[in-house]
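The complex is shown incomplete by one protein chain, all other protein chains being positioned as in the whole.
Right after this comes subunit A.
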């Protein structure tokens, strides 16, 4: 069963995120992918995440297909204009990549090639719009395609956003443009998720809540300070501080959060972002009993 079927049949979906390799040595990437094969419904491959040069998301998605894993190909507007975005989507469609996650993209200022010219011709809503048009058999300019792709479109959302009304407004636009599922920024406070669920109850889309297992109190403090949309409550940081094996404790915290979100029906699945510690994903899945 693929991601779409899982979500549409009302199942609890699991996705994990992986950054494509920086360089042509793909062994670790493939190894980590194999580690979650059969245990998650799909694996996201990021699109030059944080504006860092690596293998493209299309390339990494093809490697996942080769490994027999269903990819979620992330696609941002940072580096490509409408011609390149449409070409990338058509290539994905032709190669059998179904799931597309449209994002605006991090600004090049955060990356490792900071002199780059930012493109941002299309935002996430426009990318969804264009993918929907391609599925209808035409390009953005209205020209006919010889064979239309079939996508399951997704987007991101930040449950902890001030003002939340503005975030929900954009989420509504993404749904109108074709998004069927959302993967959220990482959430640590179940209250944030409850509030978000309440404010988005009227929306017809599946939500996979983002989970980043913590590795140390330092990591939590760093994210609280620097990563927009992420807030780790003091109680969680305290637990990490008092534990002997912090990585293990971080995974336990994540597992408890996932189980609670699932039990309270606050989401339709989870999206695990291990950022560099992909080998821990199977351990987390074990803890959750998935």
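One rule holds for everything that comes next: contacts are C-beta pairs under 8 Å (C-beta built on N, C-alpha and C of every residue); 3 or more make two chains touch, one makes a residue touch a chain; residues count from 1.
In this text, contacts and distances are computed from a predicted model.
Chemist: Tell me the UniProt protein name of the chain this structure doesn't show, selecting from "Cytochrome bc1 complex cytochrome b subunit", "Methylene-tetrahydrofolate reductase-like protein", "Methionine ABC transporter ATP-binding protein" or "Iron-only hydrogenase group A".
Modeler: Missing chain, per its UniProt entry: "Methylene-tetrahydrofolate reductase-like protein".
Chemist: Specify the residue from the set A:161, A:181 or A:196 that touches the hidden chain.
Modeler: Once the missing chain is taken into account, the touching residue is A:161.
Chemist: Which residue among A:17, A:106 or A:278 touches the omitted chain?
Modeler: A:106
Chemist: Just one of A:125, A:187, A:236 or A:285 touches the chain that is missing; which is it?
Modeler: Final answer for the missing-chain contact: A:125.
Chemist: Of the residues A:173, A:197, A:241 or A:262, which one touches the chain left out of the display?
Modeler: Checking each option in A:173, A:197, A:241 or A:262, the one touching the absent chain turns out to be A:173.
Chemist: Which positions on subunit A touch the chain that was left off?
Modeler: Output for subunit A: 78, 82, 104-107, 109, 118, 120-126, 129, 140, 156, 158, 161-163, 165-167, 169-170, 172-173, 176-177, 185, 228-229.
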